[in-house]
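One chain of protein is taken out of this complex; the other chains stay put.
The letters A and B name the chains in turn, as written, and every chain counts its residues from 1.
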Amino acid sequence: MRRTTYREITGQYIGFYGLMAGLGVLILLSLAAAWHMEHQGHHVTGMTNQIVWGMPHVLAIFLIVAASGALNVASIGTVFGRTWYKPLGRLSGLLALALLVGGLAVLVLDLGRADRILVAMTTYNFKSIFAWNIYLYTGFMAVVVVYLWVQMERRMNRFAPAAGLVAMIWRLVLTTGTGSIFGFLVARQAYDAAVMAPLFIAMSLSLGLACFNLTLAATCRGTDLELGDGLVSRLGRLLGVLAAVVLYFTAVQHLANLYAAEHAGIERFILLEGGVFTALFWLGQVVLGGLVPIALVFTLPAGRALGRVLLASILVFLGGIAQIYVIVIGGQAYPLVLFPGKEVQSSFFDGVVMSYAPSWPEITLGVGGFAMAAVIVMVGLRALRFLPESLADAALDPHHSAAPTGAEEKAPA
Amino acid sequence: MTGRTPQQGFDPQRRRFLSAAAAAAGVTLAPGVTLYGVTAAGSAAARAPEDPVTSSVRWGLLVDVNKCRDGCNACVTACVEENGLRGNGRPETDAQWIRKVELRDPSTGAKRSLPLMCQHCASPPCVDVCPTGASFKRADGIVLVDKHICIGCRYCMLACPYKARSFIHEVVEDQKPYAPRGKGTVESCTFCVHRVDEGRTPACVEACAEAGGDAMTFGDLNDPNSRISKQVAAYVTDQIRPDLGLDPGVRYRNL
Partner (left out) sequence: MGRHLVLALLLLLAPAAAAAQDSDAGRVPLPTIVKGKGEACVADTAYMRRYHMTELDHQRDETMHRGVRTRKFSLKECVDCHATPAPTGGYVSVNAPGQFCRSCHDYAAVTIDCFQCHAARPGETATKRAGEFPRTAGKFRQESEVQ
């Protein structure tokens, strides 16, 4: 049994501090945006009484969904015992934690009464999936901390498979809960579907892996950690499979809706007449976020997979944002059907497709969530031993005949 | 009866006794009858301030769409005035508790208009989804937002099939003392609960009557003698989106 050595980032990296400073500025800007929204009221944003959830929610949902999926890499190693993924378990846990904290911070800062967060944490209506989600999210953080601990504390390593199983089941319940936020809204044409839950699970796996790939590549480049082609190609092909699964559930969702005449209107809107939503769906989500990455990762040049896998990961990332934008904003832009078969008009914008333009405070707040996640990852990598010594093929390949342990000393730059 | 004829003379004393007894009985019973009549009709209105609301009352509203005139905004104006819903010139973010909706049948071109507000459902989806329980249904059927615990997440606004709720997007000053509202919380039509608790009717209903439309009837759906119950029993009335199974307290006639 090969033993992997882990280390924290050591040494003075100008890039490290520079990046931290830049991320710090982004976080400060997002806090300023949140204060502005809270102080002036939400009229300074693009969100209205018709489009009540906007850019902050799109980005926060992305972060939360990706957080649950980022832990998948650790599950593959711990629960499914795949040797190539085992050294990545700690980084996967750290990223999952970071993405979740970033997403929750954005959600909380957008609340109309963010000063009442203590009320939200102590007063519950358990009929609401939102209330359950509060427990699922905070519980997930605790589960990941325990999971990281049993991985990092050598005496507890024997509990890692059990902790990994608990983490995996918790993840699935959590993502089901996130998808159900929308799936339970029977009144909205775009959301009333049971397939929202598995769709969100598929999205979490795909987007989480995309975020993980990007983080891993950036970390390896930044710390001169050798990243072997064997691992990269595996991560790439897995991303392709998961992106295909997302396309499948998207197809199921829309085909099922098209079959029912009741939903013809919303399908026409999303797939054909929705303007920006139609463009984001076909071009952003299906082509750039699905078909192109799949093509890229299944035509990897031997030995030089990193470039294509990175491009595929970036495209899946952007396609994911497009998908969540179409779900969240597109679902709200389409009018509620109050009088089926009638044309409706009122001073409260009944019967019309609402337009929405994200405002700068909203975008800044959402981007701040990503910055916060990045800062947490960087601080974690610096403080504790999350990174394996090497991710070269020689270190990871179980069939490699050369000396194991992967103790190739790499002097920090 | 002794059978004596008027020619034979009857006992005036006996007659006086019987009349007095009848009068006494009448005087004794009359207040009870009157009181019963008054309290039965106004039983809901007579709730003392220290008594809690009970589910023996269910408040409802009936709108006769035939009587609702196109272009009349009396109900909307009254609601804005009563609850202090000062607009800020931003129709997309200004709160609206009641609105006039114009319907047009695309195949025949026929037009109707009707007022639309919170439907005060018996199974409100907004109550189901609120994470803190701020959105709640009172025992007498009025759906309210407890703004002390509302965190402003707007999930209830997504869940409402009637788009009845508004989020307050700016600082509010000079609120009406009986209609508190503030930045960052969600609100909707309260059936003028402050008036209902005093035994009066919502402002929109009163304004509609004063404007001559008389399209709106408010009352206790659980009281078979109330005007609204009699109308709902006598005529065909509809709810909006009955397929959702929410049983709204607002019904429409001649929809």
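The rule we apply is simple: a residue touches a chain if its C-beta (ideal position, glycine included) is under 8 Å from a C-beta of that chain, and two chains touch if they have at least 3 such contacts.
Small disclaimer: the values here were computed from a predicted structure and weren't measured.
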(message) Checking the contacts here: which visible chains does the omitted one touch?
(response) B
(request) Check the options B:Arg16, B:Lys111 or B:Lys176 and report the residue that touches the missing chain. (result) B:Lys176
(request) Using the definition of touch stated at the top, determine which of B:Glu102, B:Asp140, B:Glu206 or B:Asp223 touches the missing chain. (result) B:Asp140
(message) I need the residue numbers on chain B that touch the omitted chain, in ascending order.
(response) 47, 49-53, 136, 138-140, 144, 146-148, 172, 174-178, 180-185, 193, 197
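The working rule: only the chains that are shown with their structure count from here on.
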(message) Based only on mean CA positions, could you tell me how far chain A sits from chain B in angstrom?
(response) 47
(request) Please give the residue numbers of chain B that touch chain A in the complex, ascending. (result) 76, 88, 90-96, 99-106, 116, 125, 127-133, 149-155, 157-163, 165-171, 183-186, 240-241, 244
(message) Show me the residue ranges of chain A that touch chain B in the complex, using the header's touch definition.
(response) 38, 40-43, 48-50, 52-53, 111-114, 116-117, 119-120, 123-125, 127-131, 134, 181, 184-188, 332, 336-339, 341-350
